[in-house]
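One protein chain is absent from this view; the other protein chains keep their places.
Letters A, B and C name the chains as they come in the text, with residue numbers starting at 1 for each one.
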Amino acid sequence: MSKGGKPDSSVFDVERIREIVQLMEQHDLVEVDLQEGDDKIKLNRGATTAAFAAPQQLPPQVPAAQSPPPPTTAESDVEGTVTINCPMIGTFYLKPNPKAEPFVQVGSVINPNTVVCIVEAMKVFNEIPAECSGTIIEVLVDDQQPVDFGKPLFRVKVNA
Amino acid sequence: MSKGGKPDSSVFDVERIREIVQLMEQHDLVEVDLQEGDDKIKLNRGATTAAFAAPQQLPPQVPAAQSPPPPTTAESDVEGTVTINCPMIGTFYLKPNPKAEPFVQVGSVINPNTVVCIVEAMKVFNEIPAECSGTIIEVLVDDQQPVDFGKPLFRVKVNA
Amino acid sequence: MFQKILIANRGEIALRVIRACREMGIQSVAVYSQADVDSMHVRLADEAYCVGTAKSIDSYLKYDQIIAAAEVGNVDAIHPGYGFLAENAHFNDVCRESGFEFIGPSPQAMEKLGDKNTARSMALENNVPVVPGSDGLIENDSTAVEIAREIGYPVLIKATAGGGGKGMRVAETEDDLIPALSQARNEAQAAFGNGGVYLERYIGAPRHVEVQVIADSHGNVVHLYERDCSVQRRHQKLIEEAPSPSLPPERRMEICEAAVRMIRGADYTNAGTVEFIVDASDNFYFIEVNARIQVEHPVTEMITGVDLIKSQIRVAAGEPLPFKQEDIKCIGHAIECRINAENPEKNFMPSPGRIDSLFVPGGLGVRFDSHVYGGYTVPPYYDSMIGKLIVHRPTREQAIATMRRALGEMRVEGITTTASFHDRVLQHPEFVQARHDTKFVERAFLPQK
Partner (left out) sequence: MFQKILIANRGEIALRVIRACREMGIQSVAVYSQADVDSMHVRLADEAYCVGTAKSIDSYLKYDQIIAAAEVGNVDAIHPGYGFLAENAHFNDVCRESGFEFIGPSPQAMEKLGDKNTARSMALENNVPVVPGSDGLIENDSTAVEIAREIGYPVLIKATAGGGGKGMRVAETEDDLIPALSQARNEAQAAFGNGGVYLERYIGAPRHVEVQVIADSHGNVVHLYERDCSVQRRHQKLIEEAPSPSLPPERRMEICEAAVRMIRGADYTNAGTVEFIVDASDNFYFIEVNARIQVEHPVTEMITGVDLIKSQIRVAAGEPLPFKQEDIKCIGHAIECRINAENPEKNFMPSPGRIDSLFVPGGLGVRFDSHVYGGYTVPPYYDSMIGKLIVHRPTREQAIATMRRALGEMRVEGITTTASFHDRVLQHPEFVQARHDTKFVERAFLPQK
């Protein structure tokens, strides 16, 4: 689509500038600064406003004002996968003890009763069951990190 | 459309600058800084503000940040019509005196010099000219009401 | 001093505590339910942990999750705010057992004062006037008749475990006594699992006056004058003010001193409120001690200049109070209106939802304690208070004028609030002339059944 990339065209080529500007607008860029030897194209756009609305939003995997306790697993934004979410606040342990193997790792096949990790709270080591069947495709929290209620711990590709 | 891309044109080519400026305006660019060897075009748009002033505030018939006194008439939101807007704050009089006929009424044909009403302010009776040609189709303010700057007074079907 | 405090609460009081922490250089840890993820207390705290789903019972009332958050956050102390677990002696105890200071009185003091009969006995021991009544529970109907004669009719029958008007009956004459007694017992048994009732003289339309007290662990007990909270609807306070606009000066000193005796006698530390009712002849009677910070504490802060939350934190950390009784001056007059997301036109039906746009009142003498902002959604799960509008001016008359002005300029678009109702109350002659009592709102504003 773009013809602006032609190395022989002038930096003053308005058509190319127009294309860059359209790109900036579509993708809400504030600044483009290109330099090649002595050639330079620098463009700044004023309103950065679109960027502000987004941050407050909820993590997509946790429904907003859910009042019944949510399932430990929840639908994920990645198709065909779910996340196993933390049912309590505490410290996340991937292994039953420091020298042991992790309960699960990427590629582990799990069923609802598979213990996937431990969450320690108030000196109690709570074994967390998967509550779903499938294959672990991502571990979302580092070992021994604090986790709180609803925190996604693992991403699971569910059995079809 | 663009002729500005010609690599041989001077950086002083006003036509190209105009095109870039139009781009800046359309896409709310604040800065364009182009350099090629010793050639340089750098354009800054004063305020990112032009974009801000316009949106919600102004009544649609009055152009945004016009600093010279605006025309008394302005385009209306009803197609083919304009409104005659009040150029000052004061009291609106439809008639030169209580027993006289109104200056104009619905159906009156007016030209730019036709006096359409009086606005009294600080004991001065200011005759307000139509500043447009056409036919009065609506009187928007009752006699002897207070009016302020920019207040639409009459709707006029303009001559085609 | 503490390095880090967890706030086991939400809404404006969570913000209030976070603000005090920030000003003291203490780190703050918020806990929140999933419904409160966009809440201001979550954003303003240094750390925040989700402790459960929306319903309080699954989050803000879950001891174990809150203690776990305190462990993960590695805090030194827990501030309970008001409501939720604030007056739960067991939670208080669990905090301390788990190694966290509880910012409030000891569980023992909390428990003793939480029982109405014990509290009443303690008041009597400390020469604090109580409403004339039975010393303890009514054993049987014939004792009831005897005691009621001594007290004088009308008499009030009250459940020992009660609250919110449940298990309460008025007997106007001796004929009413026995039936009312059995109704009250049955209701109390059903509501609280405890049918114990007692008798006291019924004071029909009292004023509600309470005294703010704070005590440290070094034996210092200081009162910060009284508040009048007589503007109530169904026992819910709507408007509070300090000082009382109707108490004569000598009574004022007496009631404040009685409150100090009560707190001292209970071996109570930290902030507490001693509640009294005051009859038409300005006699005052002890009702109960609120063993927590109260919603209406800001009016006291305004007239005394004392930051009550910081004082609570200092006292809990073992510091002595930084002021003596004689340092506490009462300057000007303060009023608080509780702004609730409720529709006063529809019997105060809750009106949760999104606040599309907000204009916060400002200017001289105006304080707004609130967790809401334009774009915030008031969740339906918790109490409906969205903010406390507080004014402080040299005189009550000026304070009323400033409050009416502030209420008028507040804009809360998207939901309905009680602001307009407050404005009606503030211009009512009974309120303006300070002739109102706790039945005033019902009498003057609520449709009679």
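Convention: contacts are C-beta pairs under 8 Å (C-beta built on N, C-alpha and C of every residue); 3 or more make two chains touch, one makes a residue touch a chain.
As the structure is a prediction and not an experimental result, all values here were calculated from the model.
Only one residue in the set C:D93, C:D383 or C:E409 touches the chain that does not appear here, and it is C:E409.
Within the full complex, the residue among C:G152, C:G204, C:G219 or C:G363 touching the omitted chain is C:G363.
Only one residue in the set B:V21, B:L43 or B:M88 touches the chain that does not appear here, and it is B:M88.
Interface residues of chain B with the unshown chain, by the touch rule above, are 47-49, 51-53, 55-59, 62, 64-70, 88-91, 121-122, 146, 148-151.
Although one chain is not displayed, chain C still touches it through residues 15-16, 19, 22-24, 40, 44, 298, 301, 305, 307, 331-332, 357-360, 362-370, 373-375, 393-394, 398, 401-402, 404-405, 408-409, 411.
Note that only the chains that are shown with their structure count from here on.
Path length between chain B and chain C in the touching-chain graph (shortest route): 2. Centre to centre, using the average C-alpha position, chain B and chain C are separated by 59 Å. A straight line joining the Cα centres of chain A and chain B is 50 Å long.
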